[in-house]
Structure formats: C-alpha cells, structure tokens
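One chain of protein is taken out of this complex; the other chains stay put.
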Amino acid sequence: MNVTESIRADAARLLTEGRAKMVIGYGLRNGRSVPVFLTEPQGADSLHYGPQCTLNLAAYLARPEVRRNAPLAIVAPPATLRSLVVLAAESQVPDGSVLALAVGPQEYHGVVDVAAAAEIVRKHYASPEVDPDLAARARELAAMTPAQRSAFWREQFAKCTRCYACRAACPGCYCRRCVAETNMPQWVSTAARGHGNYAWHILRAFHQAGRCVLCGACEAACPQGIPLMLLNLSTAQEVQEQFGAKPGLDPAAKPVMGSFRPEDKDDFIR
Amino acid sequence: MEQTKANKNTTRDATGETFEPRIVAFVCNWCTYAGADLAGTSRMQYAPNVRIIKLPCTGRIDPLFILKAFEGGADAVLVSGCHPGDCHYTSGNYHARRRWAVFHKLLDFTGIDPGRLHFSWVSAAEGRKFADLINDITERVRGLGPFASDNPARRQA
Amino acid sequence: MKVLEANKIGELAAALSAAGWRVLLPIEDGKVVRLAPWSPGAAVRTDVVPVNSIKDALFPPSEVIGRFGLDGGDFTVQEAPVDTAKTAALCVRPCDAASVSLLDTIFNWDFPDAFYNARRSAVTIVSLVCASADEQCFCTSVGGRPDGTAGADAVLRPAEAGAKLILEPLTDKGRALADAAGALLSEATVTADEPAEVPQKFDRPAVTKWLAANFNSPLWQKWSLACLGCGACAFTCPTCHCFDIQDETTRSQCVRYRNWDTCALALFTQHAGGHNPRIDQAARRRQRLMHKLSYIPERFGLVGCSGCGRCQRVCPAGLGIVEICQAIEDIQKVPAR
Partner (left out) sequence: MIENIYQPTVMRIAASRDEAPDVRTLRLEFAHDQTRRDFFAAYRVGQFGIYGVPGAGESVFCVASPPTRQEYIECTFRRVGRVTSALADREVGQTITFRGPYGTHFPIDSWRGRNLLFIAGGIALPPLRSVIWNILDRRSEFGRVAIVYGARTVADLVYKHELADWASRGDVQLVTTVDPGGQTPDWTGRIGFVPTVLKEAAPSSDNCVALVCGPPVMIKFSLPVLTELGFTPDNIYTTLENRMKCGVGKCGRCNVGSLYVCKDGPVFTVRQVMAMPQADL
C-alpha cells in the first residue's frame, strides 16, 4: 500500500470506529492540493498525499468550526507533527482531542496520538529539513552591512498589503485578538506601508521565536512573495544556538520565550 | 574610534544641523532608575541625550516599546535593569534577557545597526556605571550618525 | 495600423517616462510578477497574470485621505492632496481593464471620491490581449473575453506570433499615448494572433439566481470550513474595494489613512461593544461571494468579478470563486425529485 492508500484506509477506519469525528487531510482539485474535511468514511477516497501538500493543516485546529468536530485526526507530515507537539505544549490541544496520521517524505507511520507523534519526530525528524538555498540566502544576508540589510527588507516589506495570509496559515498564530489589531493603544500601524509593515513582520517573527517549526506555510501563503522564512530561520537558529531549543520535540516542553535558565548567555549585556 | 573622537560634536545630519543623538532608555524602577537617580543626586555629569522611561521591571519591557521608539525617531535605545539574581520580582530580568537575546538579533538581521540597541545591568548603587554608559552610548551613536530616515523601522513622513 | 515591435516595450516605457509619464508594467519581482513602476532594466513579463491589478494604481493599499495639525488638545483641519501624476499602465490584462468600471461606479455612485477620481483621470490604461491563460482564468464565465477592450484607453494586440503588437487607441487618452510613442510605432498591416482560449466554467446568471435564493443554505458552512480567514483573495482582487479608516499621529500631526480591508477578516463588522453580525467564517465567505455575484449585480447591474482568477491562485487553501460556482451548478443539475 502506498502512503495515499494507507491514509485513506486509516481515515475511513477512524471515522467508522468513531475514534475521530472529522479527518482533516489533503485532497486534489484541478491538480492543486487542497484541504479536505471528512466526516464520513465513504469520502476517504478523496484523500491524497504527495509533495505538493505544503499547507500545515494544524492551522485549522484553532478554528471553532473545526473544533466542534473533536475528536479530530489530521494528516501530518513532519512539520505538522511538530506543530501538533508545540500546540500540545501550549495547552491548545486538549488531551486526546487530536490524532495524527503521521507521514514522512516517503513513509507512513500510522495513526498516533500527540505523545507518539513527538516520539516519531524525535526519532526521525529531530531537525527540520532546511532548504539549502534558504540557508544560503540567510547567510548571505547575515554577511551584509546593516545598511544593506535595511535596504533589502525595506524593499521586501514594502510589498506587504497586510492581508495577514501569513498569520492565517500559521498554526502558531492562534491568538483570539492579534496585537496587530488592538487599538487601545495602537501598537502596530495598520497602514500597509513603512513602519507598520516593519513592525508587523518583526512582531510576527518574534512571536514565533521558539515556537516556529519552519513548516514554511506563512511564506507559501504570502501572495506578494515576501521571504518570511528568512526571518523564521534566522530566529530559529538563534533560539537553538542560544537555548538549545528545538520546538516540536516535547509536548511537555516549557515555552522557550516564557522560561529561562540562570546561566543563559548575557554577553550582549553590559 | 579615533575617527569617532575626531567627529565629536561635529557630526551633522542631512540638513546640515549639528547632530545630537536621541536615546530612549527603558529602565526598571528598582535598579537602573535608582542608579540613574544616584548619578543625578551625586552630580555626575552625563550626556543630556537620554530620555528615561521607567517601568516596573525589565520583564515589562515589551519589544514593541523598542520598535515604537525607533519608529518615533530614536537614534538608539537602551534597555536596562537589575543584575541577574537581583530582580525585585525574582525573575523578571531573566525572562527579559531571553527575549532580548533573540530580539536584538532579529533587529540586527532586519537592518538595525547593533550599535543602536544596547542592554545593560545597572544596580541602584551603580550611578557611575549609568553615567559612563550613557556617555559611551551617546558617543558611539554620534559616530554612527542619525538613524536613517529610510530605515523601514522609522516612521516615514 | 500602428505596430510596435514586441521587444520594444521597454523602449516605449522609456519614451513615455522621458515624456513625463509614470509607467506601470508587469515586472518580475522575486517569486511574483507585479504591475509596478517601470525602471530601466526591469524584466517585463506578460505571460502570467500579475499578482496585483490596475486597482493598486487607482486605489492603493494605503492612502492619506485627511490631515490634521495637532497642538495639545487643539487641532486644525488641513488639506489632503490628491495624486495627479500622469500614469501609463501598459500591458494591463483585459480582465483588469474591464474591472475598473466597477471601481468607477463604487467611487462615484453617490458621493464622488476625489482621491480615486484624480488617479483615475490621470491614468491611461493600455490593455494587452491575452496570448495565454492559465487554468485559473475564467473571464469568459463572468462576461469578459481574453481580447475584450472594456475599460481600456488603448489595446495592444499581439501579431506575428507575438513578435509584433498592434496598438489600437480607443479613447482620446489612448490616442495621446500613441502620439507620445512617436517613432516607436510604425505603420504596417499585420494580422492579429488568435487570443488565448478561456473555457467557460460556469453559468454566471444561474449562479446569481441561486445565490439570491440561498443565503441560508447550510452549504455555506461546508464551503467555508477550509477558509483560513485571511485577506489574500480580497487584497489581490481587482474589484474588492472595502476599506478601513485609521488615524496615525505624531505630536504635531494626525494623518488619516484609508487602508484596504475585507469582509473575510473577523474584525470587519465587529462593533466596539463586541457584537459581530458575521459571526463565523461561513458568514464572511458567503458575504464575499454574495457581494460579487448577487448584491453588485442587483444593485449596480454589474458583475463584481472579472474572472482574473487571482483569488484562486493566491488562496493558501486553494479556494476560489470557480469552485463554489461549479458546486452551485452541480446542485442545480441534480434533477428535482
């Protein structure tokens, strides 16, 4: 059985046995991968899995319309498994409410709960796969002068129209009221220009520090082609270097930015 | 460094005016603010370029404050609080330290010169350290010149 | 007829720039193609639908609509200038040119909007007949054509397998632009290429009819489950025109901006007191569809969609207008029992 067939069989079984009331997976429409929300085992044939399945389905777990259908099961490639673990660590996934149909690049790991998902991540996918081109671009940027970097990002952020697709596609962006949309006081300018765009992107990246699983959903969602993964990667590398933290390995992990060790480096502080 | 000294008091901004750095300092109430107070009451001279904003604890200093300061035209930002172990609220400064560690790298990566964002531990007894710190930052920022008006972090006219 | 060598688009842009025009062209920009100000060396790409439309030049994502001087608790009302820079938008997709009539209507149907109108009268739209279309294009389903000329001041028609472009002025503005092109245009007789084929994907009037009767359909819930609630569709749409108004202040100035906004975002209709009429994403996605294909036809006799397909190309969840309209058609095809 190939991966798609295994997913179909397991999805149908979960729904038949009542272990899940809804399975969130990937389907195909006109050759494009689209999310599918199954509630009947008969629909399992609409599920597909392949390299084009880049949307992180964990983004749907915060939606009330979806949560109403708990227990849920989601088709989860490694990045989604990591998201699931992060969400569990942040108490966003009530115990037993979500199962994962864990898939790897070639293999299928079967139906797992969050603890087992973390186990799979630790065993097989402990380090996120980072696109070598992306890593190279990040190094290139880091080697520039601050003025050159400023010019680079000025041009990139100028493209932003503040559609917030990056936020919507991100499983980690689940705040009920985003700070970009609070107005008493107005922290972030909502005008799609200059400093408002800068503040928004810095804020988004910083709020993902220690939580981002590098799934790439935000950048894939950006209609304007802003290289958001450069920000995510740079921040994730910093978090790993400084605190040895790799988000998505441990559902009992303390939040990286909400905890500390007395021996944390402070060579940048005078 | 030589050049910085040579440029002292002669750095000019784009309009040809003499450039005086504007430095915003976010400090905690219990240590650094008391340290600044001590510097003042001890009549220590330090650069008048700093505007101090007092907060209960460094743990309360949201990174958004720093962005707001740059947005509004600060040429540099200083964030300062109690030494590790001395936080009035036990661990506020430890939490803050983690955030700063990542945040200042993120700002650096997006084009804000690290010389414009400073962090320090200044206790209530360290009036001298505070005065020296402000003088040092002021001189360094004088060397860097005004925060570029086309930096994306800066509010555009 | 006036003919331009296709590889001389850059020269045309340079000539117009030299004559004082701001020139917009679809230009490659990283991963996307964007209708953007042309500058020497820019890579012009006419083979794909750009991520943004001519709307951005008429109704930008953020613009100043008010200014106030502030002095302590006092303020003074100041003038907010309009943008009158003479602009030539070249190689605009026919669907985008056609979509401008809706913007014209909205910004003038009662109170005329000076900011929009200033830009509108300063822009000359030169459309380019589509030589190719992708699987997301559906202009023919909403009354458009890949060689349609609605909304254009002049049209460029590819000829000789794309090697040449016939420039056909349609309005005085178009003629003025042709005059400005001067020697770059030669008189010749060539035969225009066949435009791209865009198959009709749904029966728009039938969809509109179904929508008018099915506001309360339970299907909206089903169709909206995948919608992530972002504004990618609306902010790339050539006809979406909703906006927010926000003030930004310094100590001495308040600048009042209007910023794009969209019914897809939860806060769009939320009252300060907490009440939100459009309580879930189903209500919000329904509003967008209804507005385009039911309310605008009913109210203004236009179709609120030009079939450019951007919403489908950019949706992170692969949703779009065609998918719902086809689903609606399928419902109607089921014989009544």
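As written, the chains take the letters A, B and C, and residue 1 is the first residue of each chain.
Rule of thumb we're sticking to: a residue touches a chain if its C-beta (ideal position, glycine included) is under 8 Å from a C-beta of that chain, and two chains touch if they have at least 3 such contacts.
Keep in mind the model is a prediction, meaning the values are calculated, not measured.
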Exercise. Of the chains you can see, which ones touch the chain that is left out?
Worked result: A, C
Seminar exercise, completed: Contact with the hidden chain, among C:Lys55, C:Arg93 or C:Arg278, goes to C:Arg278
Exercise. Looking at C:Gln136, C:Ser224 or C:Gln246, which residue reaches the missing chain?
Worked result: C:Gln246
Exercise. For chain A, which residues touch the unseen chain?
Worked result: 183-184, 186
Exercise. Mind pulling the chain C residues that touch the left-out chain?
Worked result: 65-66, 68, 70, 73-75, 77, 79-80, 82, 106-107, 109-115, 118, 215-216, 241-247, 249, 254, 256, 258, 261, 263, 268-273, 277-278, 283, 287, 290-291, 294-296, 298-299
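Please note the rule applied: only the chains that are shown with their structure count from here on.
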Seminar exercise, completed: Ranking chains by how close their C-alpha centroid sits to the total C-alpha centroid puts first chain A
Seminar exercise, completed: Cα centroid separation, chain B vs chain C, in Å, comes to 46
Seminar exercise, completed: In whole angstrom, the CA-centroid distance of chain A from chain C equals 31
Problem set entry | Residues of chain A engaged with two or more neighbouring chains | 189, 193
Exercise. Multi-chain contacts in chain C: which residues touch at least two other chains?
Worked result: none
Problem set entry | Residues of chain C defined as touching chain A within the complex | 29-32, 34, 51, 61-62, 135, 221, 224-226, 228-232, 234-236, 244, 246, 248, 257, 259-260, 262, 265, 267, 280-282, 310, 314, 316-319, 323
Seminar exercise, completed: Per the touch rule above, chain B residues touching chain A in the complex are 63-64, 67-68, 71, 84-85, 91, 94-95, 97-114, 118-121, 133, 148, 150-156
Exercise. Which chain A residues qualify as touching chain C in the complex?
Worked result: 29-35, 37, 55, 59-60, 63-66, 159, 161-165, 167-169, 181, 186, 189-193, 217, 220-221, 223-225, 227
